[in-house]
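Beneath this line is the structure, given in structure tokens, with notes to follow.
Every protein chain but one is kept in place in this view of the complex.
Showing chain A:
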């Protein structure tokens, strides 16, 4: 039954896609989108650089920060710090970007910084909670066997928290890719340029030339993260395997 249902679902999906394709072709939108090809290529690269750089920076800083907060020495302060981070998450990303512009001016730097801040929070939070959720008896066994705190972190705590950390990174990158079009507003470039200009000029072709690659990029990044999560998290602690 389930199989049949998905079969029907897939057929409907294909039919809709096909219809959409026919509509796009007949309305001449495809030509209009293709007119922007050079821009699409150039801006996509800019877009990916922004996502890649700010995402990588967030991972490189967020994971160590999460680890640091989860250490016993930080126990007293960690919750307070996490509260500050929580307040950070409630600020809309557009506001974050606007605020970073007021400090750093316009261009790549404020866009990078704004995106970095927006994607930092889920990574820190998931790293922190993931590490705290490692059962205490595993740490006790590891300590009792004579592992050093460093060995416990790398051989026991991190592998067992990896799934949760990965989920945080995945969320962070989804937010990042989705927010990057806003970078255009503070002169950061990226596919947002086509989208917003398309809106302003009521040029649907240009709008789609920005929107479709943005959507495709988001789907691709999420797919890649999903695959990484499936393959890189050890089998014994991976609910997907």
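Annotations for the structure displayed:
Operating definition for what follows: a contact is a pair of C-beta atoms (placed from the backbone, for glycine too) under 8 Å apart; a residue touches a chain by one contact, two chains touch by 3 or more; residues count from 1.
The rule is simple: contacts and distances are computed from a predicted model.
Not shown: a single chain whose UniProt protein name, out of "Methylamine utilization protein MauD", "Quaternary amine transport ATP-binding protein", "GerMN domain-containing protein" or "Conserved protein", is "Quaternary amine transport ATP-binding protein".
Across A:33, A:78 or A:156, the single residue that touches the chain missing here is A:156. Considering the full assembly, A:135 is the residue among A:105, A:135 or A:226 that touches the omitted chain. Across the interface with the omitted chain, chain A contributes residues 135, 137-138, 140-148, 151, 155-156, 159-160, 162, 234-237.
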